[in-house]
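Moving on to subunit A:
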Amino acid sequence: MATTVHEPPKVEPRRAPGGPGNPGNGGLRNLVPNDDSLPAVRDYAPAPSRTGIWVVMAAITMTFAAFTSALVVRQGAALDWHHLTLPRVLYWNTLVLLASSVSLEISRRRVAVFMGGPRTLDLKPARWLHVTLFLGLAFVAGQYAAWLQLRSEGLFLATNPNSSFFYLLTALHALHVLGGLTGLTYVLRKLHGVILRRSTLDTFSYYWHFMGVLWVYLLLLLWMRL
Partner candidate 1 sequence: MKAHYKTAVTTCALLMLGFGLLYSTHKTINVSAAAGGTITGTIKLDGTPPHQKPIDMSKEPACAKEHASNPVTTETVVVGPMGGLRWVVVYLSEGLDAGTASQVPSETPTWDQKGCQYIPHVMALDVNQHFKVSNSDPHSHNIHPLPAPNGANHEWNRSQPPGTPPFDQVWAGQEVAIPVKCNIHPWMHGYLAVVKGPTGVSDANGSYTISNVPAGTYTVTAWQEVYGSQSQKVTVGAGKPTTADFTFKAK
Partner candidate 2 sequence: MHDMSAHAAAHHGPPTSFIRKHIFSLDHKVIGKQYYGLGLVAVIIGMVLSWLMRIHLGWTNAAIPGLHLLSKTGAPGDVMTPEFYLQLMTMHATFMVFFVLTVAPFAAFGNFFLPIHTGAEDMPFPHFNMMSFWTTFVAFCVMILSFFVGDGPTLGGWTQYAPLSAVGSVAGPGQGAGVVIWATSLAIFCLGQLFGALNFIPNVLDLRCKGMSLWRLPLPTWAWFITSCMGLTSFSVLMPACILLILDHVAGTSFFVASNLVINDQLQPHSGGSTLLWQHLFWFFGHPEVYIAIVPGMGIVSHVLICNMRKPMLSHRVLVYSMGALAVLSYMVYGHHMFVSGMNPFSSLLFSFPTLLITIPSTIIVLIWIGSLYGAKLRINSASLFALGFISMFITGGVSGFFLAQPSIQILLHATYFVVAHFHFTMAIAALFGIFAGTYFWFPKMWGRMMDETLGKVHFWCTFVGTYAIFMPFHYLGLAGNVRRYSSFPADYMQSFVGVHKFITIAALFTGAAQLIFFYNLIHSRFRGKPAPDNPWQATSLEWSIPSPPPHDNFGGRHVVVYHDPYQYGVESSTGDYVMQDSPEQVKTEHEEA
């Protein structure tokens, strides 16, 4: 067990930011250069936020997995499951959310170019982020519209198990989306201050795309009769 060490172990060379298994700057925490100069911004990507977002997504996945199993069990538990027809607006919301992911990807490309190539600000990556922000808000508004429609049909949280799960899952998802949107405003602020770190944008986009995937999953779950 006790290995003899004859020469200092070789330390992995700092890899490109975002590369797999980034050693996290060897435990040094000067993630942002003291002078917020752009060239420096490209390095010093903190891997922790990339790992962290996976942790967050794992937790969210487990939570919704638990709700899923509850839904499955509850559907089998009794015959009082009245399968409700989903409001049509949900399908539009889905498109909106997916579109927001696309616009986010576009701006990500632009930021990459912006950081790599000649740093001319006329690429306007921010514009596409604003599009994402707008679409995200539109999605939440759409969900709200869906709730209003169900209410008008006399379906409330406690009306029957299906409506309970519908409100519960959509509301929790909307909550997570709103959380993402606050993150997005933060990204925008950083971008305008020209001190945006690549990892910040990457982390956010992981989360945002995950929200999209999660929503599609929830839609299928609520749509199909198990």
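If you want to know what made the cut, all candidates are chains of the complex that A comes from, given by their letters.
Everything below uses one rule, namely that contacts are C-beta pairs under 8 Å (C-beta built on N, C-alpha and C of every residue); 3 or more make two chains touch, one makes a residue touch a chain; residues count from 1.
Keep in mind that this is a model prediction, so the values were computed, not measured.
**Q** Here subunit A stands alone, and the other chains of its complex are listed as 1 or 2; which of them touches it?
**A** In this complex, the candidate that touches subunit A is number 2.
**Q** Report the residues of subunit A in contact with candidate 2 in the complex, numbered from low to high.
**A** Against candidate 2, the touching part of subunit A is residues 1-6, 8-9, 11, 22-24, 26-32, 34, 46-49, 51-52, 55-56, 58-60, 62-63, 65-67, 69-70, 73-74, 76-81, 157-158, 161, 164, 168, 186, 190, 197, 199-200, 203.
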